[in-house]
Structure formats: structure tokens, C-alpha cells
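Have a look at the structure that comes next, please.
Of the protein chains in this complex, all but one are displayed in their positions.
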Amino acid sequence: MNMSAESSSPRVGVFVCRCGVDIGDVIDVPALVEYAKKVQGVAYATEDSFACSTSGLEKIEDAIKRHNLERLVVAACTPRTHEAIFQSACERSGLNKYLVEMANIREQCSWVHRDDSQAATEKAKDLVRMAVAKARLLQPWKEPEIKVNPNILVVGGGVSGLSSALSLADLGFKIYLVEKEAELGGMLKSLHKLSPTMRDSSESLESMLRLVEQNPNIEIHTSSRVKSVEGAISNFEVEIESDGKVVERFNVGRIIVAIGAEILKPHGLYGYGHDKRIIIQLDLEEKLKNNDLKGVGTVVMIQCAGSRNDERPYCSRICCNTALKNAQILRELSPDIDVYIIYKDLITYGVESSALELNTKRRGVKLIRYRDESPPEVAIEDGSVVVKVFSPTINEEMTFRADLVVLSTPLVPRGEASELARMLKLPQDPFGFFKEAHQLSPLDFATEGVYVCGTARAPKDAVESISEGLGVGSKAAEYKFSRIRGRGAAFAEINEKKCSGCGICIELCPYNAIRKDEIGISRTDSALCGGCGVCAASCPERAITIHHFTDDQLEAQLLAAIDRRPRK
Amino acid sequence: MKYALFPGCTVQADQFGYEASAREVLPRLGVELVDMEGSSCCGFPAFSSIYPSAWFYLSARNMAIAESMGLDLLPLCNGCHLSFVETKHHLEVNPRLKESINENLRREGLTYTGDVKIAHILEVLHDAVGVEKIGASVKRPIGGLKFATHPGCHAIRSGGLDHTDDPENPQKLDDLMRALGADVMDYPEKTDCCGSSLAIASGKTTLMIAGEKLQSVKKLGFDGLVTVCPFCFKVFDNRQRAIQAAMGDRSLNVPVFYYTQLLGLAMGLEPEKLGLELNLSPIDPILEKILEG
Amino acid sequence: MDESVLVIGGGVAGIQASLDLANRGIKVHLVEKAPFIGGVMAQLDKTFPTMNCCICILEPKMIECYRHPKITVHTLSEVTEVGGSKGNFKVKVIERPRFVDTSRCTRCGACIEKCPVTVPDEFQAGFESRKAIYIPFPQAVPYAPSIDKGSCLHFGGGGCIVCEEACPTGAIKYEQDPRTVSLNVSSIIVATGFEQYDPKEMGEYGYKRYDNVITPLEFERLVSPYGPTGGELTRPSDGKIAKRIAFIQCVGSRSHRPGIGVPYCSGICCMYAAKEAVTIKEKYPDSEVTIFYIDIKAFSRDFQNLINKARDEMGVEYIRGKPGEIRENPLTKDLYIWYEDTDTGEIGRKEVDLAILSAALLPRNENTRLAQVLGVDLDEFGFFKVEDPFLSSLETTRDGIYVCGCCHGPRDISNSVVEASAAAMKATTGTRLTAEGSGG
Partner (left out) sequence: MTGYEPRLIGFLCNCCGYAVADLAGISRIQYPPNIRFLRLMCCRRLDPSLVLGILSEGIDGVMITTCSLGGCNFIKNHEQVEKKFLFMKRLLEKAGFESERVTLEYLFASEGRKFADQVDSFIERVRGLGPSPLSGDSPDQDLLLNIRAAKAVAENYRMRALVGKEEKLVKEGNVYGEPVTQEELDTVMDDAVENEYVHQKIRLTLLEEPASVKKLSEKLGIDSKKVLEHIVAMRQLGWVDVKEILGSSPIYTALEVPE
């Protein structure tokens, strides 16, 4: 191990935060400050009761200027929430924001060693020493400004895709809208009426489609699919194919994935596929549209058909509302149709869907609960479809002769989801739905410039899908021609002199951020790089540096942890 | 303060202690009780379940008598009270029913207008007389004794109709007991039923329900139980020996009083005037303590 | 004039809408009636289903919002007048004074220490007290004291000037007056959130009568490390750690009793109960947690996983049945919960140390006033009514005024944040999804 920075020793300032009593009551802060002053490289050390308060930050800014500090160590809480605050304090005092290192002496020290002040203080000293060791080796960095292609690709012409396309087009973005089917509209095309308005699905859809078709900023490609995507937000090169032929190539700077989901066709479950009287909700919508319900007297709907089980533990969110809506429509069609909904838990939520539940019950639809351990059974007896279910409410088995059994099956990801996931490096959950980066940023994904909305992300209804489409539009509209990278200082850089062109890094990069140049040497695109470091840990030539987490920096931190110089 | 007194048949037939004590204490607090000439059964519960119009008629008839006296009606019994309250409600929402009943009433020169107010003894004591005045009337405070209060469900849990106290958290009887110097405490079974409505269908069940309540009262360290309902009293007091047998617990002995009896004692009245000799539960030790002061 | 947008309500939805707009270069006025932003989320312990620490993930957003050069945060403020129309709303906002000159204040806390008045601390759900001059919580944004005029002795006629005297920098300014700010904005986003149902209405559960019956917001403060107990789940009656805990779902929600509660499902209670149950079991593995429910509504990504984790891994007992009554043992203050297990038909009695009533989410009381000012309609419950629940689900009945978050019906944090972005988009593009509204 080499401690290369011995020679040039930047002036480090250490600020220890008492965090009121949270740190100060456990850790001996004055002792820690005194200790910090003696750590190699430290030019100034002090304490504050709340370093992150406006006045605390002002003190830091002031000290940076007054003591010519070149690196900043803040011993306080977790950098996950507070690093950005101290970074901006640095910037305000003219210090590059990546020259801050935090020592987490709250979440990972004072709060977890409350009963041992002495040991906590010793640990805090170690953490400060480690932070100083790293800080001395930090290098200034400026987040690059990235050129962005202003055009946007929307994949999927369902409601979520349409609403993001429309809203972005209204802001003046050029939109390429790609739909694999011959017509736009997605799932709504197959539906009869929509709750809560109970208007015809086609009516709502048509008004939306008219707007999309009339919008001069939207270029529509139906019967088409994305064949390949290369590049990054500066310039994604997109190939569109139709009938197996590449029909169009264009360049965009953002891609919105709104491919939706499909309804599970549960072959074999409850006799589905064996008898045409056993159908799924989607088939019922079709029948309702075509008024094809002659002779139907008893309809039995079975909820959670294929969901909330071991295979698909998730709830598909829309099926209870769909069943209630269709049951209500059936009852309105004819009071002679008896409708039974056999359910596990009734998933109606919020104001509108609760009203739907009540209205449906008022129209005489019977709801019968079943338990996980005794699901309904569907059999053909003497030519009739017979449904038997044990009702825990009356503690008896109930039997129905059904003219139609309608299975409420869940939304499942589309087949092309995994293909797109590969192309765009999008994470998926175990079932294949796309997974967002963070709960409080449900519309942000790991790959820069790539967004997902609607049921491709998780089951949801049309209203929620529209909101997501618009929300994603808002994110995609954040920049038009350029943006600052905004991922922090961790990114990979490849030493071209060392690279042998083996390609392992390209294989392993989760962000699609590494490519071979014309002479076969790997190059990273810092705009795309997420800074995870798998390339550096794997590079046979050890040719890759992860800035802000370099080998030297990590080694220095490790040695500081045991407070020693490397062994001879 | 002047009320038409309606003791009710249960009281008149076998709960003399209640009537006696009420007639002793109320006038001393300025509540004048006027007997109703020609009053009859309120119709509850004998008719209410099988012949509602007869029930309404009987209740309305008694209310009409009170109206003819120009007085509000004070039934002593919780059952009668509820019967009047319910009938009043039915006749109010159903003018045709009211009219048909009035047709019958007119034959004996009565009319039911609906103007009559139905008072409950808890309301009379707590709201009309007031806790302060009752406190001021106390000459022999019931100190150092802790009572479980049992207002009875007919009076407080009359689904949706006017109730005399908060159905989930009745406090008036507690306030009234405090006014006598007694200790009170909320307890989980406070609003539990005495079981008497099941007495005819399943006497054993009644005893078990009442027994569980008494067991809890005993376990929580109460010295006695106080009520204002003759039905409840009948079970807790008159049937306490039977409860002991049903529960298989001979030690289950809880002194039971009408509130009016304790009020009378606190006012310094002689026990004989309050019908205390008719209480069948073991009240003697408590009585001694109160009389000794 | 640059395009600008008014956002009413500084909870997570209002903050997100403001950030979305500001990040797109649009000027935002964020009006919040409290002295700080953050809303209800700032009071919560963890999020579901990912069990993130709420304040930890919210605080950076609050700070980003407050410091954003494109966002002006008006705290202690209310909108009093809205004239004009879409594209050119003329808005009046009354800004009530903090009575503290924040530029002079060093946050030393001397004023707070010396203030002689103590009142229940609403941020800590009343479990603790605060002073009349106070900073509600350590992460409050803006982090500056303010005087609560209602409880301050100076304004109460007592002539108290203790804080003024205590302040080393002369930052206390009793003479500050409310001021009215006039704004011109092109559109308005309403994000005023919800309020919690007061379960006192359901007397059978004994809320406020029994010490150990609490609401979820109270629970959140009890388990919050920043809360009155430092995160220990102590029960209010005696400060002992609660080891037997029950959640009663649908308190006030899904009610069809006349005059009691609301008929709709509040949508988030099943999940916060599961989250809270897991929190308890993680902290006190030997505790017994029961959840009484009608339906388990776990309808989003990973929700069912959290339920399964609670039930199957951590041993949280789920009983399907809505308890009829809670009673208290007067000596121990333990609670008895009476219920019918509708799976078996058995009547049961459960003895617990602490009961949490999963109370419904209600529209805010002040919606009525605000709706009048804005000239928009409310629905039958008092939530902001949307133009058309399908294609214009975030548009109020007045053109140019949009909603997001719980002000138009209960929803969870993720949904509120998504809607905030969507409303931000609508507020700038005016995009309508129906042809009739497109105009030009």
C-alpha cells in the first residue's frame, strides 16, 4: 500500500457537530475536537451545536475562508441525508463541493453506543481519523454538463404513454410515439366502461387519441417496435422495426417506457381454457361490449385468480374494482342476472372505489368471502359449471350453478419488458415489473434519461396511469438541450494505456456506460456511469479508477482505521 | 319541580324498596310526585314483541294521562322509560299511527299530543335537581365505600334515541354517588347487561351473565353495587343466591342497593323508610358502616 | 413576467410539486400555514413498504425546496383572495409574523429556554410540551423559532418580554405585523393534505377516555426516535413498555353508521398498521401484536410482501373482525378488546397493553374556506372535487387550479409524490386530455 499524498498535504478543517444532545451527550466532543487537531493534515478543528443549521453552515463557510481550508471533514450524522448540505456550504465559500468527507458519529456511533461514552468517543476518533485520511486524498471535480438530444421517445401508446407524450409535446418537445399494435390506445381498447365515470372506454380514449393525432409535435409509429437502443441521453440512437424490417432510425435524448402490462390468461386454473363458460374479466368486457350475454342468469366472479399466491404474491390492485364495476353493469343490464363475487379481501380504496363498492352492493351483487386455505372449486357437473366455496361467514359450503364463471386475473408484465430491460439496463422486480430507484422518487430510474410509467411499473388503474404519465413528463421536461450529470463524484475512468480491451467491464456494467472505442479500448461515459465500481473490482489490468472511491483513498481509510502506516 | 309518577308494574309488584325510597327522597329535594289516576301497564315487554300497536296504545295512554295532568312523566322503571321513549318516537315519525291511537284514546276522553316529556330518575336527580343540591342534602356521607355503578342498559343504550347518559361512557350515576361521599371507579363491565332480558328464555344464562359481572365487581374491590333499574336489581339482588349456585361460588356476595336507598341513608333517613329490609343481598355490613358514619 | 405557479400546502406533495416546477425553471410560491414545511410526513416514523426513515428522506427535500432559488416559501401564510383566471391569477396571501427576525437569530435557543409558557406540543401529538416561542422539531425547515401568538403572554396582555430580554441579538420583534403579499401566477396547485379522524366519536373504543388507546399519529411519535420517549414504545398510562399491542383497522373508515365516520376506505391504514406492527416486532421481538381488520388492502408493489413478513415471519396475528368495544381495567389500565373472529364465528376477548385505532383520513376542515377563496367545489365529504375523475383527475372545477395528494382523497406518499409531479406538469402545459377542453 502506498500513501502517495504524503508530500502534498492539503489543509483539512474538522467540524464536530453536537447535534444538540444527540451526539454531545454520548461523545466527549471537546476531547474529540482536541484529538482531531492532532491528526495529520488537520489545520483547524472546532465544534458546533448544530452544524447543519443556517448559522452552523455560516460558521463553516466562514472558517473555510478564514483558515484557508482545502478539505472539509464534518463529523456529524449520516452523509446519506446531510452530505449535500455541507457540499453546498463548501461551494458557497469557494471550495469544490467534492472535497467534503463526513464521519458518521451519530447514526453509526452515538446512537448505537449510548451506554458506553468512552468507547463511543474512541470510535468517533477513529471515524474522524478515517475521514481525514480520505479527505486528504479527495480531488476537486466538476459535474460535467452533458449535451442532451431534445427529442423524446415514448414506447407504448396506452393511456400513460399518451398522456406523457401529449404533455411533453405541449411543452414543445418532439415526440416519437412507438406502439406495437396497429392502433393506439393500449388496454383501454379492450375495455367496455370505465369506473368511476362509467362512461364508455372508447369515448374517453377517442378524445385523447384525437388530441395526440392532431398534435404536430408527435410522430406516431404504430405496428412498430423498438429494435435497438444505443447511446446515452446525449444521443440515444433508436431503431424501430415493423414486420421484422427496420423502418426508421432516429435520435432522442430521453426514453419513456410505457409498455403497460397484460392480463394473465390462467390456463388450467379453475378450468380456464376447458370450457367456454369459464372466462376472464377481459373476455367479459368483450361480451359486454358486444352485448353477448344471452341466456346468462348466474355469473360467478372469482377474485385473486392467479395472484396473491406463492407464485405471484402481489395484489394486482385493479381486479376488485373491475369485478365490482362489471357486476354493477350486469345488474343494470338485467335484474335477472345474479352476480356473485367470491373474494379474499376486497381491495377498494379511497373515495371513488369505495363508492363503487357501495353502489355495487346496493344493486344486489352478492359478495362471498373465501379463505386462502379453502379456495373455491370449479367443476363441470352434468354439463353445468358448478362453483363450490366454503364461506367462513356462514360457516357453510355454498354451491352455485353458473352460466358464466369470470376469473379476475392479475396484470403481469409484458413479454417485451425483459427485452427492453436489457436494452435500457432497467432493473426489474422478481416478477418482471420495472423497479424505480427510490420510494420518494417513484418516477426516477437508474439509467439516465430513461423513465417508466404506468402498469409497466406495477399494476394500477387508468387514472393512476395517466397521473404517472404526466409525472414522468414533468421529470423528462427538466432539461432540454443539456444537463448537469448530478450523480456525485463517483464515476469510473479507464486508463487507456493499461486497458487490454478484454471487455469484462463492458459485460459487467449495469448502466451500459462502457463501450469499446474504434481501437478496441474500453471507454466510460461519465454521463451514464452510476459509480458502482464493479468494473474496477473486476478489471484484470486494474486499469479502472473509481473517482471519489479510489484504491488509494480506500486504503488510506482502512489504514487509518487501525491507526498505522503500512507494514514493511 | 313536579312530575307525574309512574312506578311501573315491576316496582309495584315486587320492588317496593325502590318506590318507598324514591317517595322518601325525591320530595325532600323539591321534587313533587303526583300519582296518576287510571294509569296502566306501559305494555313493555309483554306486548312490544308480539303486538306492537297494543304496546304503543298502552304507552301512549299513560303519556296522555300525564299530558292531561299537565305534567312531565317520571317512570321509575328503566323498562317503562324506554317504552315511553320508543313509543313517543314511533308516534312522531308515524302520524297515521298516532291518529289511530288517538281515535281509541278519545273514547275515554284522552288525547296524546306528544308534548309530554319523559323524565328519567337519573336526569331528574343529576340534571334537574343537580349534584350540588344533593351534596348539600347529605347529612351522613357514605365515605370510605367504593361502589360499582350500574345505570342499566334500557336507560342509556336506547339505540339512536334520546338517552339519559352517554351510552359508551355513562357518568351521571357516578356523579350522583360522589355527591353522597362514596367512591366510584369505572370498570370494564360497567355497561354490561344484567342478563334479565333472557330470564324467561334461559334463566341459567341470565344468572351466568349477572354472575360474571358480580365476580368482576368483587375482584376489583368494590364494596357494593348501585343501580336505578328494578329489572337489574331483581337479578343482582333478589337472585344473588341463585347466581351463587349457578356460578358454583358461594363466596360471591355483593351488597346491592337502589340509588334512592343510598341517597336516603346519606340524607340521614331511617333504613326502615327506605325498604332496605327487602334487599336480599348481604347489605348489613355496609349498612352498619354507613349508619356508624 | 416569468411564468410562476402558486402551490398551497407544504407537505410532501406540495414540496414535490414545487421542486418539479422549480427544476424546470419555473418560479414557485409555496404557501404553508404552519411555521415550517414538511406536513404530516415530518411527523411520521417510517415509510411503507420500504421502511425508510421518513424524516431522513424528507429532510433533504425540505431543504432543497427551501433553498431553491426558484422557490419562495411563505410560512405562517394563507391564501385569502384569488382573482383573475388561468394564466393570470391575482392572488393575495396573508403572511403572519414569526415575531422573530430570522436574519438576526442565531438559533441559540435562549428565548425558548427562558419562555415561561408551556403548552402541549402538537408536533409531538401532545405527549410533550413546548414553549410559546418554539422550534417544532430539530429538522424543521426553516430552522428558526416563532412565537405562537395564541399562547404567548406578551400578546395575552401580560406584557411579558422574557424572550426579548433573553435574546442576545435583539431578534425578537413583537411589533411585526401580518403583511399581505400580492402575487401574479399562471396556475395554482392545491396540496393541503388531510387530517386524521378523531376517534372520540366512536365512544366504544374509549379514545381520550382510556389512556392507552391512541391514534396512529400518536403512535408514530411514540416510536419515533425524535419523539417524546426517544423511540421507546411506552404506554401513556404508566410509562411501561407496551408488549401486547392491538391495531383496530377502519376506525371511522368504511362506516355506514349514521353520523359516525365516513363510508370510504382510507386506503393507507392496512399498510401503516403492518409497518407499525413490523416496527414493534423488530424493536421488541417478544411483543405480541394483533391486527383486527375487515379486509387486508395491500394493493401496491411490495405491499403484500410487507403483510406476509409481518404475519408469517414476525408472527403478527391478523384477526378478521372489527371489535365491538374496548374496555379498561381501572386498576392496571390494561385494555380488553371484544371482537368476533369472523373466520371462526368465535367471540373473543383480547387483553392488551396498548390499542392503536387506525383512524380514517379526512379532508381538512379549512378546505371549506379555501374552496370559497379559490372558487372551486368540494365533494360530499369536503375533499376538493375534480372536474372529471378520469381524464381530468387532477383538475378542480376551476380552470387553472389543480390538486395533488390527499386533498382530493386519501392516498399514500408514493402516489402523492407521483401526483405532485403530474400536477406540476398540468400546471405548466395546461395539457388537457379531453378534446372539448383543448381550446387552442
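Residue numbering begins at 1 within each chain, and the chains themselves are lettered A, B and C in the order written.
One rule holds in what follows: a residue touches a chain if its C-beta (ideal position, glycine included) is under 8 Å from a C-beta of that chain, and two chains touch if they have at least 3 such contacts.
Source: prediction; values computed, not measured.
Enquirer: Considering the full assembly, with which of the depicted chains is the omitted chain in contact?
Expert: Result: the unshown chain touches A, C.
Enquirer: If I consider the whole complex, including the chain that's not displayed, which of A:43, A:247, A:398 or A:490 touches that chain?
Expert: A:490
Enquirer: For the full complex, which residue in C:56, C:153, C:217 or C:241 touches the chain that was left out?
Expert: C:56
Enquirer: Determine which one of A:39, A:127 or A:443 touches the chain that has been left out.
Expert: Of the listed residues, the one touching the omitted chain is A:127.
Enquirer: Considering the complete complex, identify which of A:21, A:112, A:333 or A:394 is in touch with the unshown chain.
Expert: A:112
Enquirer: Given the full complex, what residues of chain C touch the hidden partner chain?
Expert: 46, 50-53, 56, 225, 230-231, 278, 282-283, 285
Enquirer: Need a quick check: the contact residues on chain A for the chain that isn't drawn.
Expert: Contact residues on chain A toward the absent chain are 1, 78-80, 104, 106-109, 111-116, 119-120, 122-123, 126-127, 130, 425, 427-430, 435, 437-438, 446, 490, 498, 502, 504, 507-510, 530-534, 536-542, 546, 549, 551, 554-555, 557-559, 561-562, 564, 566-567.
To be clear about the criterion, only the chains that are shown with their structure count from here on.
Enquirer: Measuring between mean CA coordinates, which chain is farthest from chain B?
Expert: Centre of mass proxy via C-alpha means gives A as farthest from chain B.
Enquirer: Taking contacts as defined above, which has more of them, A-C or B-C?
Expert: Answer by contact count: A-C.
Enquirer: Distance between chain A and chain B based on Cα centroids, please, to the nearest Å.
Expert: Each chain reduced to its C-alpha mean, chain A and chain B end up 66 Å apart.
Enquirer: Take the average of all CA coordinates in chain A, do the same for chain C, and state the distance between these two points in whole angstrom.
Expert: Centres of chain A and chain C (C-alpha means) sit 25 Å apart.
Enquirer: From the mean C-alpha coordinate of chain B to that of chain C, what's the distance rounded to whole Å?
Expert: About 47 Å separates the centre of chain B from that of chain C.
Enquirer: Among all residues of chain B, which ones touch two or more of the remaining chains?
Expert: Nothing qualifies.
Enquirer: Would you pull the chain A residues touching chain C in the complex into a rising list?
Expert: Those residues of chain A that touch chain C are 19-20, 22, 50, 53-55, 78, 80-82, 84-85, 88, 111, 162-163, 166-167, 170-171, 194, 196-197, 199, 204, 207-208, 210-211, 308, 313-315, 317, 345-355, 357-358, 371, 392-393, 395, 429, 433, 435, 438-443, 457-458, 462-464, 466-475, 477-478.
Enquirer: Which bits of chain C are touching chain B when the two form their complex?
Expert: 203-204, 206, 209, 258, 327-331, 336
Enquirer: Report the residues of chain C in contact with chain A in the complex, numbered from low to high.
Expert: Result: residues 12, 20, 23-24, 47, 50, 52, 56-61, 63-64, 67, 106-107, 138, 142-144, 225, 254, 256, 263-267, 295-305, 308, 342-345, 379, 381, 383, 388-391, 393-394, 409-411, 413-415, 417-426, 428-436, 438 of chain C touch chain A.
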